[in-house]
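Every protein chain but one is kept in place in this view of the complex.
== chain A ==
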Amino acid sequence: MISQFFVLSQRGDNIVFRDYRGEVQKGSAEIFFRKVKFWKEDGQEEAPPVFNVDGVNYFHVKVVGLLFVATTRVNVSPSLVLELLQRIAHVIKDYLGILNEDSLRKNFVLVYELLDEVIDFGYVQITSTEMLKSYVFNEPIVIDAARLQSLGPASIFMQGGKRMPGTAVTKSVVATEPGGRMREEIFVDIIEKISITFSSSGYILTSEIDGTIQMKSYLSGNPEIRVALNDDLGIGKDGRPTYDYRSSSGSGAVILDDCNFHESVRLDSFDSEKTLSLVPPDGEFTVMNYRMTQEFKPPFRINTLIEEAGALKAEVIIKVRAEFSSSITANTIMVLMPLPKYTSRASFELEPGAVGQTMDFKEANKRLEWGLKKIVGGSEHTLRAKLTFSQESHGNITKESGPVSMTFTIPMYNASRLQVKYLQIAKKSGTYNPYRWVRYVTQANSYVARI
């Protein structure tokens, strides 16, 4: 049970504010914002998602720079409130097409309409985009998508230029298309986030893939859908016959540690045929979350070499090798490396012919930042950085720099080899053949190489 719900902009302005129970004082939004902004004097630690000030519990989630906040005086389930806040953000996004400060401000009356039905007197009522449709009467005012960053991991599909129908992620579930009726289509996105830690010798210390299958349906009449996954998919430790060393080399069964499902998913034929069946609700939702710690081939190898060159100088060489097929291209790559505190200057040298790369030495946090627009599979890139120190390093450079971390996005690639083999839509008629988009993408969550 919550008492208030509000959305604050980055500057702390109320964009919407709904008080459901009148139990928490009016100034709560300001109290909250001040607390979040000045959590620790040194500014080093950020405020946790849940905290208590004078008996009032404040919950918040950050979505596209906005703060979605709930307050209550009751000892509720934190998980419930945080899930709810995230869900509210999702529902709003489903309606507005794009969620950001501008679209919220333009559509706040519609948002109030939604909030009225989502929560009554602090208790959650309806959070399904579809069921809410019958209670919402305002038409969304759709804002120009081109300039704006949208919500959720699916937004990465827009970076690929013309390859992907990027409109899906910014289309409202209720707004009618300019051309009249909506296009019949369905999007299934397999999004994987990889976490890897390499030891200084290049050995994999820990690795994990956290994946989700997301769906966004614009099919009329809610037909049933069957999603078939790999035949050799196994789940849980029992699903793993013995330790399968072949799996690391790219063959063998896909074994997930665990997974969970959206409540609309029926698992009747999951064990036998690895098929999920569901009637997708409107809007974007997560069909399945999964987690895998089985070994897999990391998409990138990072090599770092530090050579001392006198007492006040050193050279850092970072090599990044893309170990995936040359038909695939990774984009928006960023390589970060903390340098010793006493580094005063860095000059860079790239391999000849390098394009679309940026190098920077961030004075404030003594960090080297190397950005690459894209990396084609199979290629290797090198950066040489000459460092100048303001004091003698005493041979401690390695101890005081690193680890090297990396962020990237690789479209049409997934490290786990989990696949959607087919997407079957229950047919209404012979001519019914909606567009189906199955898209894969892999991102770095925590991709770290120690030195």
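The rule is short, and it goes like this: a contact is a pair of C-beta atoms (placed from the backbone, for glycine too) under 8 Å apart; a residue touches a chain by one contact, two chains touch by 3 or more; residues count from 1.
By our rule, contacts and distances are computed from a predicted model.
J.: From the names "Centromere protein M", "Origin recognition complex subunit 5", "Beta-adaptin-like protein" or "BHLH domain-containing protein", which one matches the UniProt record for the unseen chain?
T.: So the chain that does not appear here would be "Beta-adaptin-like protein", according to UniProt.
J.: Could you tell me which of A:26, A:362 or A:427 touches the chain that is not displayed?
T.: Checking each option in A:26, A:362 or A:427, the one touching the absent chain turns out to be A:26.
J.: Among A:291, A:321 or A:436, which one is in touch with the chain left out?
T.: Spelled out, the listed residue whose C-beta touches the missing chain is A:291.
J.: Among A:109, A:309 or A:354, which residue is in contact with the omitted chain in the full complex?
T.: A:109
J.: Would you indicate which residue among A:92, A:143 or A:259 is in contact with the undisplayed chain?
T.: A:259
J.: Which positions on chain A touch the chain that was left off?
T.: The missing chain touches chain A at positions 1, 11, 13-23, 26-27, 29-30, 44-46, 48-50, 52, 55, 57, 59-63, 73-80, 82-86, 108-109, 112-113, 116, 120-121, 123-128, 134-135, 137-138, 195, 197, 205-206, 208, 210, 212, 236, 257-263, 286, 288-291, 293, 338, 365, 396, 399-400, 403, 405, 445-446, 448, 450.
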